[in-house]
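Quick one: the structure is below, questions incoming.
Only one protein chain is missing from this complex, and each of the others stays in its spot.
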Amino acid sequence: MSKRTIIPFGPQHPVLPEPIQLRLVMEEERVVEALPAVGYIHRGLEKLVEKKDYNQCVFLAERVCGICSFLHSVTYCQGLEEIMSVTIPDRARFLRLIWGEVHRVHSHLLWLGLLADSFGFENVFMHAWRCREMVLDLLERTAGHRVMLGVSCVGGVRRDISDEGLADILRTVDALQKEFDEFVPVVLNDYSIKQRTVGVGKLTKEQAAELGAVGPVARASGIARDFRETGYAAYGEVGFKIVTETAGDCYARMKVRCGEMYECLNMVRRAVAAMPAGAINVPVKGNPTGEVVARLEQPRGEVIYYLKGNGAKNLERMRIRTPTFANLAPLLAMLPGCELADVPVIVLSIDPCISCTER
Amino acid sequence: MIKRVFSNLFGSPATRLYPFTRREPFAGSRGQLKNDIAKCIFCGQCQRRCPADAIVVGKKPDKSWAFDRYRCIVCGYCVEVCPVKCLSMDPKHGD
Amino acid sequence: MLNNELPVTRDTLLNEVAARRHQGYRFVTVTCVDLGDRFDILYHFDKDYVLYNLRLSLGRTENLPSISSIFFAAVLVENELKDLFGIPVTDLAIDYGGRFLLSEGSPVAPQRKPDAPPAQPAQTKDGAVK
Partner (left out) sequence: MSASSKSPWIVHYNCNSCNGCDIEFVACLTPMYDVERFGILHVGNPKHADILVVTGSVNHRDVRVLRNVYAQMPEPKVVVALGVCTSSGGIFADCYNIFGDVSKVIPVDVYVPACPPRPEAMIDGIVQALGILERKRAGEVMPSAAKPVLTLRPTAAAEAAPAAAQAAEQGNA
């Protein structure tokens, strides 16, 4: 048996945008075992629901994560609406879908850039983030902020999109489609990208199911599972297609996310076309009593909020299970056997969001 | 792709040349909180609703409205609940 | 009260969890609610977008058997329970010793309600992962 070394990877590392530490047990250049050490971003915000009332907590939920911020607040609001038996107006459901899908495009572009950065492909990083600015500008025009949209509220949404705004969305979506048509095939067929991703970080279908992988990680391993299929918000009316791959390696995860970006654009188009008129929110009276598990599909996978109210204006308990938390166990199954240089690529291929994970 | 290469080489740059040219902020964008103090009735609604405790309203007789922009999370909730609409979000981003 | 809920005890927990595994359920997460005198521990499983929940009522000083031998993915969330609620979880596949999310200087078992004196979670001096 050759000599074993332990290499700490992180928390401050050039390719990691966020602090997570992986203790890599190495045998020469090969990883034998990996152990995560988290807790660098643990804030303890679940406890804050006892101090802030349930309307303020919408903004708290939004700040669980700065990337899928809007979808966190929507999950929280959907949960409370279920407890309080509030039916939100149709227009609000469509607006949530549009903002949610635009958010997904921005998240996937961000991830594509960071992945490219992790293997040193600066051009793709720069180009993906340049396209992402188009999405962020669109969000700022329609919702008022680039990252923290702050438009969701219990009972609907807080801002309407005017007809000009909808036309603006369609224009941006068309421009994005043009950009994607140009650079996504280049990225997927590039020789050097294939060299770094094909066959790296394999996760079989059985492993993915056993370890509870969610989102694109599960779909890249052949599990056709997407919570949007249940048709929450307006997904039932708009309809969508699940993108799956079977290889289960980094390349498959990349392909799944690239396919989803196209799918998001199509859904936004269909939602804008079918946009109903009417109110955007309903007044909500009273305080929540009861418990509920709210679920929703985020860019990284399925998020779960457990909410319990006891009739007071503060909730009794909020618990958040974020997609990256579920994907950490599959990550530990992917790492053994890979080379040290592939570790950043594999870590980024699950699209880790550590601030979600630790809350 | 060749087209993109040429447009990147010879087209105008994608960069916003901040701070030399400043773009107009989008209307409705949430920049920073402003209070039209002449209209303010010091009711304290904004203080109670602020999720980040950034606003402190002094009641009678010593009326005041103190705003800590180093706490404000720019959510706009206070603007929404203000009964006399003296609060507003300036789309400009600070100074 | 959640849909599809089954109350379990400490003795039947592992059998029920194993039964879910044989039925093809996927492990989702564990939620702990501090009721003041007891803990409510909810195990969520999912199959075809339908959640199945096991509810375990646990006394404040009782041990919790780990399900990480059945679903390995539960090991992270069980370490979190140990950290945040100070619940002694036995037979963990990877034991961080109360240093999963928290570190020296952090409050001990911060999400546990204060009315009962909190039990000391097992700690290693250097906070190292065993």
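First chain written, first letter: the chains are A, B and C, and each begins at residue 1.
Rule of thumb we're sticking to: a contact is a pair of C-beta atoms (placed from the backbone, for glycine too) under 8 Å apart; a residue touches a chain by one contact, two chains touch by 3 or more.
From a predicted model like this one, the values you see are computed outputs, not experimental measurements.
The chain that is not displayed touches the following shown chains in the complete assembly: A, B, C.
Considering C:17, C:56, C:81 or C:102, the position touching the chain not shown turns out to be C:102 (whole complex).
Contact with the omitted chain, checked across A:126, A:186, A:209 or A:340, is made by A:126.
In the full complex, chain B contacts the hidden chain through residues 13-16, 18-19, 22, 31-32, 35, 37-38, 40, 42, 51-53, 63-75, 93-94.
Counting over the whole complex, chain A has residues 11-15, 17-19, 39-45, 47-48, 51, 59-60, 63-67, 69, 110, 113, 125-126, 129-130, 132-133, 136, 146-148, 353, 355 touching the chain that is not drawn. Residue-level contact of chain C with the missing chain is found at 101-107, 110.
Just so it is clear, only the chains that are shown with their structure count from here on.
Centroids of chain A and chain C (each the mean of its C-alpha atoms) stand 25 Å apart.
Taken residue by residue, chain A touches two or more other chains at no position, since every residue touches fewer.
In chain C, there is no position where the chain touches two or more neighbouring chains simultaneously. Every residue of chain A that touches chain B in the complex is listed here, in rising order: 52, 55-57, 59-60, 63, 130, 137, 140-141, 144-145, 148, 150, 158-159, 182-183, 186. By the touch criterion stated above, chain C contacts chain A in their complex at residues 1-2, 26-29, 31-34, 42, 44, 49, 51, 53, 71-73, 75-77, 84, 94, 99-103, 110-111, 129.
On chain B, the positions that touch chain A within their shared complex are 1, 3-4, 14, 26, 28-30, 49, 51, 73-77, 80, 89.
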